[in-house]
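The complex appears here minus one protein chain, its other protein chains still in place.
Note that the chains take the letters A and B in the order they are written out, and that residue 1 is the start of every chain.
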Amino acid sequence: MQLEASHINSHATAPPGRLPPAVAIAIAGIVLTGAGALLNLKAPGILLPAAWEALQNPSEAPLLLKGGLLDYLEQGWISSPFFLELASIQITIATLLSLFGILFALTSLVERKVLARIQNRYGPNRVGPCGLFQPIADGIKMLIKEDIVPRGADKTVHLLAPVVMVVPALLVLAILPYGPGLTPVELSVGILFFFALGATTEVAVFMAGWGSNNKYSLLGAMRAIAQMISYELPLILTALAVVMMAGSLSPVAIVEAQGGYSMGFIPDWFALTPWGIAAFILFFIAALAEANRSPFDLPEGESELVAGHLTEYSGFKYATFFLAEYIGLFAICGLAVTLFLGGWHAPLPVLEFIPGYIWFFLKLFALVLAAIWIRGTVPRIRTDHLMYFAWKFMIPAGFVIILAAAAWHYSGAGWLGWIIATPIVLLPYLILARGLSNRYATSGRTYRFSEG
Amino acid sequence: MTQLYQQPRINGSIQPNQEPVTDTDMSLNGTTKYHHETEVSGIADPAPANRLSSGVPDAVPETRLSARPTAGEYGNTPERRPFRLPGSGIVQGMMVTARNWFGSYFDRKRLVTVQYPEQQIRPPENSRSIPFLVYDGDDPDAGLRCVACHTCEKECPPQAISIVGERDENGKPARRPKVFDIDISVCMGCQICAEVCPFDAIKMDHYLDHSSLENFQSLILGKTRLSKSNAYFHTINSTDATAVDARLEADRKKKEAARQKRAAAK
Partner (left out) sequence: MIAIPDCSFNTTENRDPAAELLELSLGPQHPSTHGVFRMNAVLDGETVVRLQPVFGYLHRNHEKIAENVSYLASIPYTDRLDYLCSLTNNWAYALSVEKLTGLDVPERAEYIRIILAELTRLQNHTAFLGFLLGDMGAWGTALMYGFRQREKVLDLFESLTGSRMMSNYMRFGGCRCDFPEGWLEQARTVIDEYPEFLDEMEQLLVSNEILISRTQGVGAISPERAINAGLSGPILRATGVDYDIRKVDRYGIYDRFSFRIPIGDQGDTYDRMMMRLLEMRESLKILKAAIDEIPDGPIVNPKAKLRNLRPPEGEAYGRIESPKGELGFYLISDKQPQPYRFRVRPPSLINLTLLEEMSIGHKIADVMVILGSIDIVLGEVDR
């Protein structure tokens, strides 16, 4: 009766568009920088052709732009080859940082929007069109908030924890192959590097929990340690299967091993093999646990531990944790794309004209969206179940997958492989199903009714 | 007849208590240990024999438990429990959330919130916030229906109303309030004042934005701020306002007729 459309009096359709100060400052900065660059008269002559070339050849665009910029620096500013090398590294780092910074801002908005839509709400829509400037507003809010350090806290550890958290998260971005020739650091042991650095996050979480001198924080940190160490193993085991198949620890080699199409249109991604799909699902679950994402967000499980290891953090330190968690999520999703979803390769041959880095980020974003979707659906898992799940299911399943991958490899990676590898993967799953339905009434219980 | 509810029915049959149930040790720091045995005494007898009021039947029919859920009921019979793949429940749940996720872009039913300050849903007529005083005509002073009878003041549960009646020069009550204050920080909007008012002088408002920076004086609404016209009452609750108008008109006519009768009798 009340919710009829006719009763909704729309006084104003949208608030009038005004330029928020932060955007004005950003635009002014860009204009000033551009003007400064143009004052050096060589700039247009070098940068514009590079930009034009990049436009014509989009798949090479990042490299061409970087080359143009380096040329410009070489002719106008820097003569020493050492500093030029340094500048080259700096350009890569700056690009990565700003790219993932923007992605972080975007994801924090998209996450809130998607969660809101899942929950039948609008989500943030007040700051800017469709709430686009919400991340900026959030950032400003975080920056100007008071930074509270508890009196009993270990101040050094409390301060260092967010820094220690964010550094490895950023470092691991260096080894991901974003496109053909677009790997910042082409390490031959890239996967090893990734896991080695990824494991240091646990130290940061424990630092946060211990340094806060808060019982909730400590409990959260203990949970985080147990969880992350347990889930490293299935993560590594499933990655190991891929490493076995590709015969290399180098992410670039792994992506290249997934190039090509069978039957002309099915991409040769590892996720499209019987062992690979299982490994991918397992990897993704473990990745969610590793990134402290729901349903494995126990360290900050807000319904029991208030905010876990983040309880005593506020202001910019909290924002740094937030940033580190998202970057960690991107990194691990990027690794999942590299290992299983063919990295920069297009899903169909006809789509190959789209540059590889776009495919990489599209896949990455799809995985992030899946993580958000899962977060909007499931309740949180319990500590002991989490450990049982890791040690009693994920790790044995990881071994099974290695077995299946070997069977796939030695049976020629064809139809015979499907016949042999599929049961190896499926059988333990069905056994698990059996065991679960013995332990829990997984298909519901029967209830009696009193007719009274 | 034994009352069935005196005996607990446990899983379909009445089971005697096999072993005494002991309370867990409730003494937490070891000082006051008490430990007692309790037995199943059944549900506390609501004393049907000396029940104080009528209307409650004393005989409770035999309780039956249906042995098995009928078709379309929840759950499955244990003999044929289907084999459920682990993870399928989560996938099923994710389908529900996906339906809501995408549905919220197309389906008005799935996106039920309105953007409050810009869009406002008109509250239903009966909706209530705090009371206001109705006056007829245009003059809030002259047209006030309130006669300062103190009924609402007496009945107000949190005693938020305070009334001082006006007196004329002879000291007789002037059937008009001199002071009519409602402390809206105390008022709980229960509408008992509107219910008990014999003159339909106080009614419930829809207006909600009463917040103020000052805690005390600005939250005590006086006569001037409380008085609102009958026309306003018509805009927020026309059903009630029309009924009240008709009632008052009938009253007036009756009085008029009585006066004419009296005049004619004279």
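The rule we apply is simple: contacts are C-beta pairs under 8 Å (C-beta built on N, C-alpha and C of every residue); 3 or more make two chains touch, one makes a residue touch a chain.
Keep in mind it's a predicted model, so treat the numbers as computed, not measured.
Although one chain is omitted from the display, it touches the following shown chains in the full assembly: A, B.
In the complete complex, the hidden chain is touched by one of A:I93, A:I277 or A:L436, namely A:L436.
When the full complex is taken into account, the listed residue touching the unshown chain is B:Q191, out of B:Q120, B:Q191 or B:S218. Checked against the full complex, the candidates B:V112, B:A142, B:V179 or B:A231 give a single residue touching the omitted chain, namely B:V112.
One chain is missing from the display, and on subunit B it is touched by residues 5, 8-11, 17, 21, 24, 26, 28-30, 38, 40-44, 46, 52-57, 60, 63, 65-66, 74, 84, 86-90, 92-93, 95-97, 100, 110, 112, 123-128, 151, 155-157, 188-192, 195-196, 204, 239.
Subunit A residues in contact with the hidden partner, per the touch definition given at the top, are 1-3, 115, 118-121, 215-216, 219, 223, 294-295, 297-298, 301-306, 375-385, 436, 440-445, 447-452.
Everything below uses one rule, namely that only the chains that are shown with their structure count from here on.
Against subunit B, in their complex, subunit A makes its touches with residues 1-3, 5, 7-15, 114, 117-122, 125, 373-374, 376-378, 429, 432-434, 436-437, 441-452.
For subunit B in complex with subunit A, the residues that touch the partner chain are 12, 61, 63-69, 73-78, 81-86, 89-90, 93-94, 96-98, 100-102, 104-105, 108, 110-115, 117-124.
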